[in-house]
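Of the protein chains in this complex, one is absent; all others appear in place.
Labels A, B and C are assigned to the chains in the order they are written; within every chain, residues are numbered from 1.
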Amino acid sequence: MRVYLDHSATTPVDPEVAALMMTYYTEKYGNPSSVHSFGREAKQALEQARSQVAELIGATPQEVTFTSGGTEADNLAIIGTAEALRKKGKHIITSCIEHHAVLETCEYLGKNGFDLTVIPVNEEGILLVEDVKKAIRPDTILISVMHANNEVGSIQPIAEIGKLAKEHGITFHVDAVQSLGKIPINVVEMNVDLLTISSHKIYGPKGVGALYIRKGVRIVPLVHGGGQEKRRRSGTENTPGIIGFGKACELAGQRMADDAKHQTKLRDKLMNGIQERIEYVKVNGPLGEKRLPNNVNVSIRYVEGESLLLSLDMLGIAASSGSACTSGSLDPSHVLLAMGLIHEIAHGSLRFSLGRQNTEEEIDYLLEQLPKIVERLRMMSPLYDQVIHMKQA
Amino acid sequence: MRVYLDHSATTPVDPEVAALMMTYYTEKYGNPSSVHSFGREAKQALEQARSQVAELIGATPQEVTFTSGGTEADNLAIIGTAEALRKKGKHIITSCIEHHAVLETCEYLGKNGFDLTVIPVNEEGILLVEDVKKAIRPDTILISVMHANNEVGSIQPIAEIGKLAKEHGITFHVDAVQSLGKIPINVVEMNVDLLTISSHKIYGPKGVGALYIRKGVRIVPLVHGGGQEKRRRSGTENTPGIIGFGKACELAGQRMADDAKHQTKLRDKLMNGIQERIEYVKVNGPLGEKRLPNNVNVSIRYVEGESLLLSLDMLGIAASSGSACTSGSLDPSHVLLAMGLIHEIAHGSLRFSLGRQNTEEEIDYLLEQLPKIVERLRMMSPLYDQVIHMKQA
Amino acid sequence: MYTEKVMDHFTNPRNVGELENANGVGEVGNAKCGDIMRIYLDIEGDIIKDVKFKTFGCGAAVATSSMVTEMVKGKTIDEALVISNAAVAEALGGLPETKMHCSNLAADALHKAIEDYRNKQQKKE
Partner (left out) sequence: MYTEKVMDHFTNPRNVGELENANGVGEVGNAKCGDIMRIYLDIEGDIIKDVKFKTFGCGAAVATSSMVTEMVKGKTIDEALVISNAAVAEALGGLPETKMHCSNLAADALHKAIEDYRNKQQKKE
C-alpha cells in the first residue's frame, strides 16, 4: 500500500492535464513568439491558459505573468517591487511564518540596503492585523504576507491587511501558493497588488507558476532578455507547462467545493484519530475555518520527526515533518518555533497534507500504523524515560 | 504538407523523452526534497539527469545547476558574477551579436553601475580574439560570448577567448544554447567558467535549462528560497522537465555526428538551391566549418521578411526572419546590422533552421515554392521597380 | 496574430500594380523602417476612377494598402480624405497592437497621392 499524504509538498499531475500537455510537447510545439502556424497555435493556447488562471483568482488575463514557479514569482514580486520603489522607501514588512521563498528574498534585500520588519504570529500561527498596522512607517513600500501557511495551514487575515495597505498606499504581496484551489481567492476583494501562485500544488506540472500584477503596479523584471510576458519575464515560454497550469486551474475551480468537503472530513478524522490513539500529542495550528481543509500538523513528544517519516515511509506512507533533519538546517521549522513551540517538541512534528485522491481507508491504515511506530520510537528514546518512570511510579 | 524549419526557435520533444516525462508527471511525482520514497525516486532521477547533462559538455555533475531555461541561466551567469565580483571590478565585455538574454542583462547592469564594452563582429558574424584582448581592462570581471549565433549560425573562437580570459583571471561565460547537441562542447578544453544551455533547442521540453558553473567559481543566486540546487537556484525542481532534458542530452550525444551530417547536407542543398533559383540573394554568415550544420540565413532583396514568412506559412512552411516586424521592435535583426547589412536588406532576411526530422523532399518543396513567393512579392514591391526598369532597358 | 480579413487582403491583394496614366502618386515610409507604400490614383473630376498600389512591407502593410484601395475606388476626393489609418485597420477587423503604428500608413499614402494630384492640378491652372 502506498499512501501519499504530502500534497503540500507537491501533487501528482491530473491525467487530463498531463494528456493535454503531451500534445504541446510533441505536436503543437511551436514557439509562441513565432509568426507561423506552429507559433500561433502555441500562442493561442498560452493565452487561453492565462484566462483560466486569471479566472480562478478574480483577475484579468493581462494581470497574469507566468514564471517558473512559486519561488520565482515570490522573488519577482519582492525584488521587483523593491527595485521599482527604492527611491520611494526602503522598508519592507513580512511575517515570521512565510515560506523561505519570501523570507530568504526579504533577507537578501535586508543585506542590500533595505529595512525589514518581521511580524510575529500567535500560538495558532496567525498574524494580528494590529501588529502589521504598528509596523507601518512612512517609508514602507511593501507588505508581504502569505494567504495560508504551508506547514500548519493557518489562514491569514488577508483582506484586512489589504485594506490597511491600500489606505497607506503600500504595495501588498500575498503568497497564495498553498491556498490556491483550496479556498476561494479574489484579488480585487482582498485588495491584493501582487499574488504568487504555483502549478504543482494544484495537480498541474512542476516548474510553472504565476505572479498576479494588478494593473498599474510597477515592477522591475528579475529575468532579462527577449521581452516575453510583456517584458515582465523574459525567456521562451514553457507553453506545455503553462497550458497544463491553466487546465489545472480550471479543474481546481470546478472541484474546489467538493475537494474541500472531502478533505475537511478526512482531516478531522485524522486529527481526532491521532489524538485518541496517541498520548502526548499536540495539534499545531488553528481548528475549523481558519485552517486549510487539507492540513494536519501534530507534534508527537519524545520522538524525532525524521525517524517518524522513515518509519511511515517503510509502510508506504508519505508525509513531511518540521524536523531540522529533513531540511538540512540545524533548527526545526521556523513556523513552529514562531508559534511558541520549544525546539524539542518542534523536532517531533508531522505534517499530513491531504489530496483529491485520498480515501478513508488510507486514513484508517495510517491511524492503525502510527501508534505502533510512535511506541517503538518512544521505547528507544532517552527522553521518554521520565514518562515511563512517572507511569511506573 | 507541414514543414518545420524553425528548430533554432524551438524543437519538438523527442517521443522517447516525452514518454519518460509522463511517468514523472503522473506516477513518480514526488518532490525531490522529500524524505519519503516518492521524494527519493524523484531525487535519484534528477541526479541521473544531472550526470547526463554534465556528460554532454565535459563537466562533472556537481558543476551543473538547473534553471528554468537558457534565458534564466544567462541572467544567473551574468548578474550572479557581477554581484559576486562587484568589489573586484565593474567592467564587463560582451559581443554585439549576443542573444537578448545576454545583451539585455548586460544593459541592465550597465544602467546599474557597471561598465560595458560590446565587441563588434566581422561581416561573417565572427568576433576577433584581438578585439577581445584590446577590450580587457584591469577591472574586467566578466567576458560573455556566445558559442554559436542563433541567427546566422556563426561559430565563435571560444577556446581562444577562454585562454585569454584564463590568463587574465577573468570569469568567462559562454551562451551555448544554439551549439549544444550540434557541435562538440567541452568546458575544460574551452576554458569556460560558466556555460548556458537550454533543453527546448535539443528535443527536450521548454522551461528547462542549466548553467555549468566551474568548481570554485563564485556566483550570487538570482532566485532565493528553499536552497535547492546547492543554494544556487531555489524553487521546487521541475523534475519531469529536468529528467526530459537529461534524456535529450543523452540522445543528443548519441546522435550528434549523424545529425550534423544529415543537416549539413540539407543545409548546403538549401543554401545552393536558393542562390540558383532566386536573383538578388545574399547568404548571411560564414560558410563551411565555421557555420552550424543546421543554419541557413539569406537576405532576399526588395521584399520584406514577414511577408515572406506569411507566404511560406500559408504553404505550411515554418521559418523565421530578421525582420523588425516579427520582433515587435522597429529595427531589424541587430545581428545582421552588426555584420554590416543595411536596414533595407536586413528586413528581407529569412532563417531556415533544420532539424533531425527534415527530409530532402521537404527541401525540394521549399525550393519549389520560395521562388514563386519571392516573385509575387517583388512584383508588389516599389523597390523592385528599378530592377524591372533596368532589365527592360 | 492577423484577422482573416487581413490574411485575405495579404494573400489576394486588390489593385496591385502601377497606373500608367496616374495623375496622383503618394509614397510613405522608407526601406529603413521596413515599410514603403506607394499609391497611384486616376482621378477624373472629383472621382477616384482607378487606384493601384505597390508595397514593400509586412503583412499588415500589404493588407492595409489593399484595403484602402478598395475603400476609395469610385469615391470622391472629399470622401477619401476622411479615411484615416484607424478606419483602414478597423475595416480589416483590427490589427495587432505592434502593427498599429509602423505598418498602418496606407491612408497616409492615399492622402499624399491626393495632395500630389492637387498640386499638379494647381500647376496646370
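Keep this in mind: a residue touches a chain if its C-beta (ideal position, glycine included) is under 8 Å from a C-beta of that chain, and two chains touch if they have at least 3 such contacts.
The structure presented is a predicted model; accordingly, all values stated were derived computationally and were not measured.
Set against the missing chain, the residues A:Pro205, A:Pro332 or A:Gly355 yield one that touches it, A:Pro332.
Contact with the omitted chain, checked across A:Tyr108, A:Phe172, A:Phe245 or A:Tyr302, is made by A:Tyr302.
Of the candidate positions A:Val188, A:Ala257 or A:Leu383, contact with the unshown chain belongs to A:Leu383. Think of the hidden chain as still there; on subunit A it touches residues 302-307, 310, 314, 323-326, 328, 330, 332, 343-344, 347, 379-385.
As a convention for this text, only the chains that are shown with their structure count from here on.
Centrality annotation: B (chain centre taken as mean Cα position, compared with the mean over all protein Cα atoms). Subunit C has its Cα centroid 40 Å from the Cα centroid of subunit B. Distance from the subunit A centre to the subunit B centre is 35 Å, each centre being the mean of its Cα atoms. Residue positions of subunit A with contacts to 2 or more other chains are 35. Among the residues of subunit C, none is found touching two or more other chains.
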